[in-house]
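In what follows, a single structure is set out as structure tokens and then discussed.
Just one protein chain is left out here, and the rest sit where they should.
Naming follows writing order (A, B and C), and every chain is counted from residue 1.
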Amino acid sequence: MTNQKLYHAHIEACVEAMNACNLSYVANLKEYNLEKLCECIRITRECAEICSFTAQSLSQGSQFAGEIAELCAKVCEACIAECAKHNNQHSRECIEACRHCVEMCKDLMVAA
Amino acid sequence: MTNQKLYHAHIEACVEAMNACNLSYVANLKEYNLEKLCECIRITRECAEICSFTAQSLSQGSQFAGEIAELCAKVCEACIAECAKHNNQHSRECIEACRHCVEMCKDLMVAA
Amino acid sequence: MTNQKLYHAHIEACVEAMNACNLSYVANLKEYNLEKLCECIRITRECAEICSFTAQSLSQGSQFAGEIAELCAKVCEACIAECAKHNNQHSRECIEACRHCVEMCKDLMVAA
Partner (left out) sequence: MTNQKLYHAHIEACVEAMNACNLSYVANLKEYNLEKLCECIRITRECAEICSFTAQSLSQGSQFAGEIAELCAKVCEACIAECAKHNNQHSRECIEACRHCVEMCKDLMVAA
């Protein structure tokens, strides 16, 4: 059991990525050209869920923090790659939040 | 704390509704005519999450089983109303699974 | 679909309550006198999950924000009542975070 308070910045990064992913998800669902957005809709929604799950796990001081962070980083990277195909503000914000989350996850992977 | 084993059929109904909602969600994301499906995509995804949350809560013998079931029934009913607008097999299967889940939730609301 | 950005302070309150509940949960599991803590362990864990679920729902701009907030407030209140029986720092911090979360949830219940 690790000190959960040490995870505060990591949890915050996960929550910010969750929020940015969800904002992008909802914004995409309002677009006309949905055919090109279906993969983006899918991955932002999944990424929001894994970020939330990671925050919850870190908040409990999970002994699997390293493994969960590795999974979260992988999903965030897939989300970044997909959002990079779309030239709009919410996708750029999603990329930025996910990048910060990846950094924080990699920090946990080293520490674990 | 209630007897969790009593909830077996209720948990199963929630999981079946989660599965049917997710199948419909993924099938809708593959369609061409996404403009008419965005609300259906949104509600099936949210319904899948609340069904899963309800199953987890019942499985833990939550003292809030009645309140959570009430919320789950409400979301399932909104999902049924939206799916009823779309004439295809996966929407019909989603409606059927959600209807059964509503019944099981109402059973819990009376019991709670 | 409501403006998710409006929910920023509410999401933050939910995440802070999740963290405080989880810190209390883990701290209680390290105590010797666990017989008196089992209800506290159970409710802090459940409260952490509903707070996280509420944050995720608000972050998606759920149309059920009011109902989910109502459930979250109820679980937080039960958590506060239980933590009030235990005279220690992590329980007091949990009470404080849950109280703020209840306030934010009630704000959503009025708005919904």
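Note that a contact is a pair of C-beta atoms (placed from the backbone, for glycine too) under 8 Å apart; a residue touches a chain by one contact, two chains touch by 3 or more.
This is a predicted model, so every value here is computed, not measured.
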(message) Among B:11, B:79 or B:101, which one touches the chain that has been omitted from the display?
(response) B:11
(request) Would you indicate which residue among C:34, C:84 or C:111 is in contact with the undisplayed chain? (result) C:34
(request) Could you tell which one of A:36, A:74 or A:106 touches the chain left off the display? (result) A:74
(request) List the residues of subunit B that touch the chain left out of this view. (result) 1, 4-5, 8, 11, 15, 18-19, 22-23, 25-26, 30, 48-49, 52, 55-56, 59-61
(message) To test your reading of the contact rule: which positions on subunit A touch the chain that is missing from view?
(response) 1, 42, 46, 49-50, 53, 56-57, 60, 62-64, 67-68, 71, 74-75, 78
(message) Across the whole complex, list the residues on subunit C that are touched by the chain not included here.
(response) 26, 29-30, 32, 34-35, 37-38, 41-42, 45, 49
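The criterion applied here is as follows: only the chains that are shown with their structure count from here on.
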(message) Once you draw an edge for every pair of touching chains, what topology comes out, line, ring, star, complete or other?
(response) complete
(request) Could you tell me which residues belong to subunit C and also touch two or more other chains? (result) 1, 49, 56, 60
